[in-house]
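Take a look at this one; I'll ask things after.
With one protein chain withheld, the remaining protein chains of the complex are depicted in position.
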Amino acid sequence: MKKVTVQDQSTLEKAKCHAAAIGVAMKESIYPLTATVQYPRQRKKMPDNFRGYILFDPEKCINCWECAFICPANAIRMKEAPNKKYYPTVDYGKCIFCHFCIDSCSGGALRTTKIHDVAYKDMDDMVTLTEEMIEPPEIIREDKTLVEYQIDKKDLQIKKTREVDYLFVDEVPPSVEIPMVSQCIDGASCIGCHVCEQVCESGAISSAIANGVMRMKIDTDTCTGCGLCVKECSMQILKLVRK
Amino acid sequence: MEQVINELLETIMSNQLNVPVLQPILDSVSQLPMVGLIVSFILWKPVFALLICPGLSTVGILLLFFPWIERKLCARIQWRVGPREIVPWLGGLIQLIADTLRFLFQEVIVHRDAHRPYFLQFPFLSFLAALLPLLFLNAGNVMAIETPYAIQALLALVCLFPFFILGLGWASNSRFAFIGTVREAFMYFAYEVSFIIAVLAMIILFGTSNPMLMADKPWGIILNPIAAFTFFVGAAMATSRMPFEIPEADQEVAAGPHVEYSGIAFGLIYVMCYEKAYILAGLMTVLFLGGGSGPVIIAGLGELNGVMWFLIKTVIVLTTLFVLRTIYPRYRLDQGLNIGWGVMISLSLIALALSIVLVQGGVI
Partner (left out) sequence: MEKDEINRNMHILKTGVLSPAKRWSSKWSLWPCHFVTSCCGVELAHAFACGFDGERLGTLNMGISRQANFIIVEGTITRKMARALRIVWEQMPDPKFVNVIGACGQRGGIFWNSYNITRPSEIVPVDFFIPGCPITPESLLRGVRAVQDKIDGKDETTIKFKKVALPSDGTGQESTVPTSPKRFAPTPLVKLDIPRDVDWAFGSTMVGNLKSQLGGLYKSITITDKNRIAIKTAPEDLVDVARKLSGNMGLDHVKSVNVIDVPHERKFILEYMVSSYSSSELMPVIISIFTEIGREAEPEFPSLTPLWESADYSEREMHDFFGIKYEGNSGMNAKFLLAPETQTPLRKDFKLAEESYVYDESVPLNPEIELTSDLKMPAPEELYDEAEASDEFMILVGPHHTGSGHLRWILRVKGDRIVDVTPDPGYVHRSMEKIAENRLYIQNIPLYERANISDPFCMNLGYVHVIEKALEIEVPERAKYIRTMLAELSRIGAFFYDSGIFALFTGHSTGFMYVWAIREMILEATVRMTGSRCTPSFIIPGGIRRDVSKDVLDMISNFVSAVNKRLKKFEDIFIYNPVFIARTKGVGVLTKQEAIKYGLVGPFLRASGVDYDIRKVEPYEAYDKFNWEVTTGDAGDCLGRYMGRYEEIKQSLSILKQAVDALKKMPRGDVISEAVLGDYKAASEDIKGHFYHAYGNLVLPKGEWTSVVESARGTLLHSIISDGDSNVPYRSRIVTPCWMNLRGIVEASKGERVADFWTIYGSFGYFPPEADR
């Protein structure tokens, strides 16, 4: 345990402290440790994992709805596309940029950008439809210089380079690919409602009647491990397991 | 009639500002009938003092650019940049013009509880009142009203300001304005006595209260540093600068007396604060920094040399006064009063004693 006590300053100490305070002001007025990023003309370099606006790749989407389900702010809603699949839309009037959606996306269809400085005229424009999330958007930019904060052993250093930052990050797929398949863990409880068969996107689930009892069959090769059937199973007897 | 005009002309011509550099231009201009008269009228020292320096034009230019200097310097000390984007290549020099224009065009709100006539009159009155002391301020050899009692007159007029601030606060009829006004009244009495004694000390020391004569003497700050310190602290208190920004404490009483003012009315009050600081800085220059005395750097400036030195010194004092806000937090009201009535009065009395000793000892 450490006790902190503050002694009264004597007049001499007070004078010293006054001098020190004035000294700092004088020194800083000559050699300031300015730390300013002059934003509209300069832009601060953000790391690649920066959480900004979200881009979407429909090719990789397995239509699992997990981004919509995990979104704490309910900013992501699924919109039906012409191919009858549901793709995400993001409402930036709600989005909190936690990127739980990106971390949930097992196919790597969602990815981040370094765009974050945007002003909307109208709140209705803030809903970004799926169509608008595919190509990188354009923002008004005035920056000519890129500023990078670096911390060395002595102080914060501000490195300025005359370049325009590229705001988009190449896709980073999930670092670990774990192929998963759906598996029925309690076949005896199956009531034969066919829900899993209906929801399966890849057609991996088929039903067969054996000995007068209907049984579901899951083809492990075609199963993408999206987990839709697991979620929908009325008896909760399906489980995702490693391939 | 003709005689009166001739006498007047003679007075004007006998008291012209002497600027050798400008003389050839003036000579050629004086050939022209009306222009010559106007130019010589402007160069008539009292008029020059009133209109150019230290009078209206200087005040105007200072008001437009000094806050910029202050903001830039404070920003620099605070590791920032300060106003800039308005004209990047000039470092945002004209920022204050934008601010002033904006205040000018903005709506002036007189709220329901305010005393409407006074609420609108006091900003203008205080602005004018803050101009009056300029009559007795000298820049080198230039002075509007030359009198041996200039310092006393100036001091008397300076002491008028707080009444207008009290008026502002009273007319605002708001809780924060009320507290701010009461604080201003308290602080007024706290600094005034020591402030006047410090000036008195200097008058005794110099043996004259004519600022023109003071310039020939050694600098007051060297002769009587205690008086200088007392005066400076008194000036900080009078202009509500840190650490004595008690009446206008933004975080406590939300700018106190000014809380309800908007638009150009606030603009005038804002300007008044700077005017007040300018006059006190000018007085400090005259009393302690040798006024307009200084070496001739640009030959041929003649009497303008004194004006230049006066301005340079005043701006330095002003800057010091304003930069205090980056160094100090704010004292509490009772601490401010303690300092005013305790430390400062003691110091001013010591300064007075020092002056008397110096005069008696024949140092000056």
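Every chain is named by a letter (A and B) in the order it is written, and numbering of its residues begins at 1.
Convention: contacts are C-beta pairs under 8 Å (C-beta built on N, C-alpha and C of every residue); 3 or more make two chains touch, one makes a residue touch a chain.
Predicted model only: the values in this text are computed from it and were never measured.
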| item | value |
| --- | --- |
| Touching residues (missing chain, whole complex) on chain B | 71, 74-75, 77-86, 92, 95, 97-102, 104-109, 175-176, 179, 242-243, 245-246, 249-252, 254-255, 258-263, 266, 325-335 |
| Absent chain, residues of chain A that touch it | 1-6, 8-9, 14, 17-18, 20-21, 23-25, 28, 33-40, 43-44, 46-47, 49-51, 58-59, 63, 65-66, 68-75, 77-87, 89, 91-100, 102-108, 112, 115-123, 125-140, 142, 149, 151-156, 172-178, 180, 198-199, 201, 227-228, 231-232, 240-242 |
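Here, only the chains that are shown with their structure count from here on.
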| item | value |
| --- | --- |
| Whole-Å gap between the CA centroids of chain A and chain B | 58 |
| In the complex with chain B, residue positions of chain A that touch it | 21-22, 24-25, 28-29, 32-36, 38, 40-41 |
| Partner chain A, residues of chain B touching it in the complex | 73, 76-81, 84-85, 88, 323, 326-328 |
